[in-house]
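For this depiction, one protein chain was excluded, whereas all remaining protein chains were kept in their positions.
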Amino acid sequence: MRQTWPLPGGIHPPENKSQSLQRPIAQPPLPPCLVLPLNQHIGTPSVPRVCVGETVLKGQVVADAEGMISAALHAPTSGVIKAIETRPIAHPSGGEDVCIVLESDGEERWIELAARPDYADLAPAEVLALIARAGITGMGGAGFPSATKLQPRHAIDTLIINAAECEPYITADDVLMRERAPGISVGIDILAHVLGQPETILIGIEDNKPEAASALRDALDGSRADLVEIPTRYPSGGEKQLIQILTGKEVPSGGLPADIGIVCQNVGTTHAVFEAVCKGTPLISRITTVTGGACAHAGNFEVLIGTPVEHLLQAAGYDQGICQRLIMGGPMMGFTLADTDVPVVKSTNCLLAADAKESPQNNIPQACIRCGLCAEACPANLLPQQLYWYARARDYDKLAAHNLNDCIECGACAYVCPSEIPLVQYYRAAKGEIRVMQQEKIFSDHARIRFEFHKDRMEKAEREKAAKREQRKKAAEVARSTVGNSQPAPDGTTATDEDSDVVRAALARVQANKSSTEAQLRKLERNLEALDTQLNNAQSRLTEIPESDTGPHGKAAAAIEQIRVKRARVAGELEALKNQAPETPTDTGANAEPAGQDQRAVDKAAEAIARAQQRMAEQQSMSPDDKRRHQRERLEKRLVKARQRLAQAQTDGDENLGAYADAVASLEQKLTALQNTETTAEAIASSGTDTGER
Amino acid sequence: MTDISYREITRNGLWDNNPALVQLLGLCPLLAVTASVVNALGLGLATLAVLVGSNAVVSLIRHRVTNAVRIPAFVMIIATFTTCTELLMKAYTYELYQILGIFIPLIVTNCTILGRAEAFASKHSLAPAIADGALMGLGFAAVLLMLGAIREAVGSGTLFAHMDLIFGPAAANWKIELFAPGYSFLVFVLPPGAFLVTGLLIAGKNAIDARIKRRRDALKTRPVKGAKRVRTTGVIQ
Partner (left out) sequence: MPLALITSPHQHAAQTTQRVMQHLLLATVPGLVALTWHFGWGTLINVALASITALGCEAAVVVLRRRPVGFYLRDCSALVTAVLLGLALPPLAPWWIPVVGSAFAIVIAKHLYGGLGYNPFNPAMVGYVVLLISFPVEMTRWLAPASILPDGASLPDLQASLQLVFPLLGNTPIDAFTMATPLDTFKHSQGLLVEQVLAENVWFTQGTWSGAGWEWVNLGFLAGGCYLLLQRVFTWHAPVAMLAGLSLMALLNYDAGSSTSGGPLDLHLLSGATMLGAFFIVTDPVTSAVSHLGRLIYGALVGVLIYIIRIWGNYPDAVAFAVLLMNFAAPFIDYYTLPRTYGHEKRGRATKMKD
């Protein structure tokens, strides 16, 4: 008798398993419509491979695994893909998710299967590929993709097969072992082969399943797997707890069993592995227990994945009138369903239709008296009463110190609580809040880093600008002092020096512009080429999308239109540029042109300066009346021009009409204001000779 | 500083910012010497005198004192007034002085006095500072009196016993016997009872404040913000 270690804590609820063990595994009738959620497993949802309207065969891949932790999805029966849309799924939130809806044609036509009963001759990696292709995930309730689990980073020395099935009411694994034990034995062998033949192979089964144990013992005759019977206690079937019971080792907090060299697989998963490798059938059906007081014929069914719960319940004689709670999963860890139009998924091990007797009264919880019964029952040695107090107080530091993350949410604490406090819900809510806080912290850390980087960049830019300004000022001073000790006269000789600076800057800009014209030409030509290739690609992609798929088709067509518009614009720019600049300037011409342009720029600058100086002189010598008159004349000229532009805009139908009108209006306003001041000034002046005294 | 109204000073000192029930300052003498009305009254008056005096002087010298030494300066002033009060009590009410014992010099450590000097007197002129000191001291003395009365009544069954220690021999017959002689409910005379009664007083004050606030909110008219439409779509089973 192999040594087992005791489970700390744990409870012994009434088993209620006999109701569903009266009959052998039954097959419910083929449902007319199957709904396959894309996310039936832990990890990334699968990506659909089929499209709407496609005919599929039984066992054909309909969705591929995406990423490291994902699984493939197969059609459970032959038929036509009716839709790929959001449908209600079985989840505690009662929400919806993207599903592939398959309409069965009743013919059950199989795809060609690639069976490899000679798995022992294959390399472990090849066998693993077969398992991955079959889309197998954990069937004990969690749904972790098995191919990823069987690829651990450490060497494995112990393989544990979980046949405990500790939760009340569920008998799916029990009947599987009773009826299909030889397949399980081969499955164990396959798993051992994939894992590189670990030293120890253990099968943990509770001692309330004697028939299953003997069937399994007969099937394992000759195999080196050890069948170990463990005392019946909930939750000894939890992965961490079973490892502790069978090996005495504990999975480190936050780690995986693989870290201590152990891999644990459910017995249903093992059987699915056998079917996948030796018969080539992918995971398209599973054994589900349908039980509870509201089911007339409780029992186990071999259900196709995607079967609506309604259909399955009908096969078990469901009476909606007396069902008070419909639970997917067991009574300790399952969640309630609000409606029966959700599909069965790969991890549905039980449907419990509880009547009034089986549903506990939902009483108002009383105060926690810290009796400690929950701490007695906790299999992870936590202090649930303290976790409850701190979850209520939202004291996340203390929750972390009391190891909230090690809670496996088995529900043993809430089962024993005399005050009927829903303890597990508090922990779930607290874990959710902690997760949200961690997400927000990541965002805010990211935002802080970006802000600090931005601040640094701005400061650096500021510093560089200041340095440049300093440089320019120094250069100007040097230039001024070297040009000569010319006195700054009011008529503008200094203007010449500044003028020469300005001129030099203008020269440099013109040069850059000239050369960049060629650069611009080249750039535009490159742009044109790129746009051409883009257009070709988009058009070829368009032909791939069928016309019927209106959404993507329309989008692609619109994209092509955009690219065409861009291309036309770039071509236009190119033409304009080519026409503007001389095609191939000659050497002499190149030198002469810039010089001529320089001269023109210099002349223009000098003229402008002279004009401005003249205006300034005039202004200084003008009286206030003259100034006003001068201002008024200038305003009137501007107003005339603005009115002209407005008329032009009206005839053109320009979209900036409003702006032109506003400009005219503001000028008119200024003019009237000026006129008012003029009239008042005149009035004052003409109201007597005592203006000066006033 | 901005001008503070005397009405606000009064309301703060007596109710909203009462040193004993709201700021919870000076709890040491509060809990130790309020076993009877005469003790409470004696200490309350002494604290009031020191508070008014120290506030006045601190306010007068507030512009001269540098920031670095202001706390020691204030404590010196408070200690001076405390010593004066102690000597006065030693001269005129010797038995009470002996009963109160160490709690008279401990008025120096009463955080109310240093707190008001720091928070108010050093930032306001003379008249408001004196008013604040007087009203804070009155608030404190009122709480002391109430505490003393309750503790004496429930703990010893009397009221106004031994008032002659303050008011002279004529006050000896002010004593009222509430219960049969020999009655004693010792826990209220001992410090645990002081904590209990103080806690109940604070609770009472908070209850009164809550009721006032409730009444005021009920009188406030709330603007009508338009009708709310109710969705009635959905499956009803």
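As written, the chains take the letters A and B, and residue 1 is the first residue of each chain.
Convention: a contact is a pair of C-beta atoms (placed from the backbone, for glycine too) under 8 Å apart; a residue touches a chain by one contact, two chains touch by 3 or more.
From a predicted model like this one, the values you see are computed outputs, not experimental measurements.
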{"item": "Neighbouring shown chains of the undisplayed chain, as defined at the top", "value": "A, B"}
{"item": "Candidates A:L21, A:A164, A:I201 or A:M332 - the one touching the absent chain", "value": "A:M332"}
{"item": "Per the touch definition above, residue among A:L38, A:A75, A:A147 or A:V251 touching the missing chain", "value": "A:V251"}
{"item": "Residue among A:L216, A:L242, A:A354 or A:L646 touching the omitted chain", "value": "A:A354"}
{"item": "Hidden partner chain, touching residue among A:Q27, A:T55, A:Q366 or A:Q614", "value": "A:Q366"}
{"item": "Footprint left on chain B by the chain that the document does not show", "value": "184-188, 190, 192, 196, 199, 237"}
{"item": "Chain not shown, touching residues in chain A", "value": "8, 11, 13-14, 92, 94, 168, 240, 244, 250-255, 320-327, 329, 331-339, 352, 354, 359-360, 362, 364, 366-373, 375-376, 379-383, 385-386, 397-398, 400-403, 406, 411, 414-416, 418-420, 422, 424-425, 428"}
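Criterion: only the chains that are shown with their structure count from here on.
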{"item": "Centroid spacing, where centroids are CA-atom means, of chain A and chain B in whole angstrom", "value": "61"}
